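Just one protein chain is left out here, and the rest sit where they should.
The block that comes next holds chain A.
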Amino acid sequence: MNKTVNQKAWFLVLPVLALVSFSAVIPLMTVVNYSVQDSFGNNQFFWAGLEWFKEMLESERMWNALWRQLAFSAIILAIQIPLGIIVALNMPKSGFWASFCLVLMSLPLLIPWNVVGTIWQIFGRVDIGLLGYTLDAIGIEYNYTQNFYAAWITVIVMDVWHWTSLVALLAYAGLQSIPDAYYQAAKIDQASRWAVFRYIELPKMAGVLMIAILLRFMDSFMIYTEPFVVTGGGPGNSTTFLSIDLVKMALGQFDLGPAAAFSIMYFLVILLISWVFYTVMTNMDKRDGV
């Protein structure tokens, strides 16, 4: 759409600007404030410069949390995106069963995150949970509070359970928008199933898949509640992701300076990666001539 230049449009944006400034800029400035100051308590602060940033950059704890976080996000994206596409391709196209699948698939998305954690915590318990009990009964040693691999697998399966539907629904929406004529043309050309997927369905889904990747990346990078409820960041620190570590530091140990410096760097990493996704996405929008 060709937009006209109109500076008065700013007035329409003002309410959003005011609201988001209040709930984002002020808190963010507080964080910046803490990150460059030190305190001996009593609300007396003095300038610390970039001390905290230096300390955090050298701290092994932060780097470990960052690598764990990146690994987690990469793994869940690598599972959820293909699985979501597969599910979307196999969904009924219309009618009662389509609604049925849509409603059931959306269910996990609307469960409060700590309840998701609770569900899996119970489900994986060896004494009272179906999954834990079954695995134990067939002789697989499974204990997500003690075993490193069990903890990671539980957290990943939980996230796949929780969020694959989002990817699937997005992909499904992309598929729904493909006109029937495309498929008929493919049939006339005797295109293989793979060719139909590769040259018709995938390009048409590209836009929504980018949204899916962007949303899933952002949210998995900020994940806090679910693993915290299930594993509490353990065993040891093996499932302590960035947010868990940050909350531990800020609200648990009250190390405001380092936590603030940590926050800012954390935010910048998300911003950087999301900016790349966003640029790719807007370029794709432009190319499609929207």
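Note that a residue touches a chain if its C-beta (ideal position, glycine included) is under 8 Å from a C-beta of that chain, and two chains touch if they have at least 3 such contacts; residues count from 1.
Keep in mind that, in the parts below, contacts and distances are computed from a predicted model.
Among the names given as "Glycerol transport system permease protein", "AzlD domain-containing protein", "Penicillin-binding protein 2" or "Cbb3-type cytochrome c oxidase subunit I", UniProt records the absent chain under the name "Glycerol transport system permease protein". The missing chain, though absent from the display, is touched by one residue of A:L19, A:A71, A:A195 or A:V276; that residue is A:L19.
Considering the complete assembly, chain A touches the hidden chain via residues 1, 3-10, 12-13, 15-17, 19-20, 22-24, 26-28, 30-31, 86-87, 89-99, 101-115, 118-120, 122-123, 127-131, 133, 161, 164-166, 169-170, 172-174, 176-177, 207-208, 211, 218, 221-222, 224-225, 242-244, 246-247, 250-251, 256, 259, 263, 266-267, 270-271, 274-275, 278, 285, 290.
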